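Only one protein chain is missing; all other protein chains are in place.
Let's look at subunit A:
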């Protein structure tokens, strides 16, 4: 069994363990989860140290590392050929950093779940199932396998929000579920279409292998998604463009883009803190990862054609999310909308298709992973104490919770792009790279970079307003003395969770090469793939 399989299936082991341990030992579940996620983090750290940054990945099997291929399903379907589904795993410069991020955020989420008291068995079991699915998504290189993990991810999330969530949890859970399903159902159609269009050059069978899908030579002439002699269209749109658009929408819901974002504020606000952390820290990144790995790599021709619109959506998401954040009065909702804005940078960076912007987008995903996880955790800290998040109900928290305020201030400044922290590098390079796009000739005009940069200004406005309104000034709380007593400063456990996240954001901000180095060749490889069609 390879390392990646170990990484993916360790949580299943934990799941089995949790289900087997009788409920009277329910205190032990969290320790099982903690140990497993710690091992996962160690394992992914080991992968990071063993990773060879000189290999590009993307469409070359030889460029992937820690590859595992096992034939999984083989069926002779007679006239329509042989069904070929592989258990195919591997990582390159795009997936490795996200794998590491996921392991880290999962650990944070387990730490944040320490005081969960409602049916612990089910909670930790679902959390571990989610863990498996997430790891699988970032490792899978067979589209069918990817889809399986992608769908498996939905189930635990639905229940985690729907059972352990806040007041309107059922509404939020169903909204989240339907939104994602809406995207993935159509994705399945495209997968099938791709399957019938692509042949494995070695066996001649149809295949779900993503790497084969990235090579135009493997497409059957005249097939639905074929490069040559393709006269198919849907509603007058060429088939390959339709494939791109449908896949894009599926992943864009996850990012999320405006206007497909409204599941996010509800899901984040209603979800319990650990699930918010996972949603913001990992789930949104699946959207960005999917667009890079699947939409652009499999449909580079369509991507080169549509990137103007993608970038526009990115800019709109940045500004729209930021303005919405400015209007919020619920702290958690504010951070949820700021996620929309920050993830807009990711889409803008990806669609600008320059080395700087794409690296910036990847970097922004990592940075946002650490920082949004920390931010949601910080909101959870306050909510745990007084069960309130309404910004106007607080003033002068700095007077009674100085440590907490310091952490909030650091997290806010890191998120608004203070140099020295990771978000700055991410956003700055998205802007610089996007600006450069017109010179490189990828078709993204410069004004988009300028409008995007306004998001950096607005993020300062809403974060600083919140700091000023909630944390500074004379202490005045809606709950009066009761709240003041309840609002004790951060505990050691809370600091143990927060400190590493912020320290990592700082480390990445000072030594960006930690992330840029492993991904650089993959970025160049992907750009080379698209270059032919620009």
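The rule is simple: a residue touches a chain if its C-beta (ideal position, glycine included) is under 8 Å from a C-beta of that chain, and two chains touch if they have at least 3 such contacts; residues count from 1.
One rule holds in what follows: contacts and distances are computed from a predicted model.
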item	value
Name under which UniProt lists the unshown chain, selected from "Putative tricarboxylic transport membrane protein", "Acyl carrier protein", "ABC transporter ATP-binding protein" or "NADH-quinone oxidoreductase subunit L"	"NADH-quinone oxidoreductase subunit L"
Residue in contact with the excluded chain [from A:315, A:431, A:501 or A:530]	A:431
Selected residue (touches chain absent from view) among A:225, A:413 or A:483	A:413
Absent-chain contact - pick from A:460, A:484 or A:534	A:460
Chain not shown, touching residues in subunit A	175, 178, 258-259, 261-262, 320, 323-328, 354-356, 359-360, 396, 398-399, 413, 418-420, 424, 428-429, 431-432, 435-436, 438-439, 449-450, 453-454, 456-458, 460-461, 464-465, 467-468, 471-475, 511-513, 516-517, 520, 523-524, 527
